[in-house]
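Removed from the display is one protein chain of the complex; every other protein chain stays in position.
Each chain gets a letter, A and B, in the order it is written, and its residues are counted from 1.
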């Protein structure tokens, strides 16, 4: 993993490759900036001209219409010129293609590339060959920084103290830890914000993650991996269900979707018994009736749509920051 | 079928799901509005800012580049912010996905969704879960409201009296009635405008439609289903050929494209013999040489391209109406 927290990079945040290098002060700045962006969106003009003339290209090697639209709406709200470059996975696969594409986009006057790639580390490769800014919109199982940032903004608003800190809060994350870039990024931001994160999921989907959690360099005890969903939900202030990504599972990793729901699904019965006041999150798109029940997803304590809404101002904040960083 | 003509809905037309609830006065208002939109398009500025800041998303679960471009051109001509959300049919299919997508688009600040879906009724499902406006751009075999409205605008211009009424006019519709959402929507608008509609087509593609036509609640005799194209074309003021949708046919529904042309195609010989002054329409895209011959499609009485052109101002009128309805 590339560390991004060197002092020089702290001054000039040209890229957003990972949240791993962001300390609490950096996270607070992004939260504050996203708050200002929300005010821009709510004002009559509905945006600004801050990125007028800046070319932003969404380069997606995996399909993800929601994330793409969210970034494109954010870029458009700042007055940027937005281009979509969708790549069918079949026509690429070689590292040379990514480098070649990134250089071509630079020659085509793109200043920011929002990159989704199926291989972990692809954004770092791209950043080495691109004169502008790379924003990681998800790389393999590795990282999904803007998802973690928008999750943090939602949780800070509901559970944070006046400075946004989550100190003393307990956040449960349930499900397929193994294939989830969301949990890898959230682990960093949530513990940096002071929360305790309790992870759980079926053994077949948490093996290998044990070591990751153990080596996590947050405050002692800030990350716990437990074997039982009952233990994970107990006293949780918020619980996040992870998507069962059927396309990433290998045979045998889960017995059936029904068995998964019975053992690990967020059902209203389970929540009522174990964590009746916990807020509920899901990074979307949801498999309703598998990792989360429809009445929970639509229930009064669900923050699922608020997460989607929070994506636009947070991505505006990120785009603004990387463009400023590139100009610095 | 959902009726839309309740008084409250008459005042606030937030959606356009179907034409079935539109009375003649409502149709006249749309025709007049489309006329004003055409004047806007013809003026030097080429449009207006009426929908400045409004987010319009085209959400197409079936490919239809023409209809999509027509809606996007209409939305852009009113100054709206246009987003395209194309969905490969394979990755959806479940009702939950449509609801989830519609809610996500609302959270992403879309105010109008233009929805094309392969399942009849999908727009009503979407409307129940969306806080903005749904415009039905075709749902399965069921309805295609804006196609019927633009067809009406073209026919009113050529055959209508000073108020646009088609009273006393005879419109023939020929072909695959069974799979056609175009004919279902046109039946309502044309008879509401006072026309008599004569339907015909091969028995395999009209069975099941007999009952629909019989139960149609227009003026007595305003819809006739006849077995012979000669009878249908006799004295027709206009004739509309329906597209043979090969992808929707099951084996045996038609013998061959050649046989279809011989029996039901609009050829210049057949039109010269039976309806030499009839105007010719086709909803597009055409299978030239099957349901319509190239010289007829390009001939002096063809309105095919005029239909395409009429789509933009009529869709502008519809978008304007649903946004006004949502604000009311």
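Here, a residue touches a chain if its C-beta (ideal position, glycine included) is under 8 Å from a C-beta of that chain, and two chains touch if they have at least 3 such contacts.
This structure is a prediction, so every number in the text was calculated from the model and none was measured.
Chemist: I'm checking contacts with the chain that's been left out. Which of B:115, B:174 or B:312 qualifies?
Modeler: Result: among the candidates, B:312 touches the missing chain.
Chemist: Which one touches the absent chain: A:104, A:207 or A:228?
Modeler: A:104
Chemist: Considering the whole complex rather than only what is displayed, give the residues of chain A touching the chain that is not shown.
Modeler: Per the touch rule, chain A residues meeting the hidden chain are 53, 55, 57, 81, 83, 85-87, 91, 96-97, 100, 103-109.
Chemist: In the full complex, which residues of chain B touch the absent chain?
Modeler: Residues of chain B in contact with the hidden chain: 41, 45-46, 63, 65-66, 69-70, 72-73, 76, 284-286, 288-289, 294, 305-306, 308-309, 311-312.
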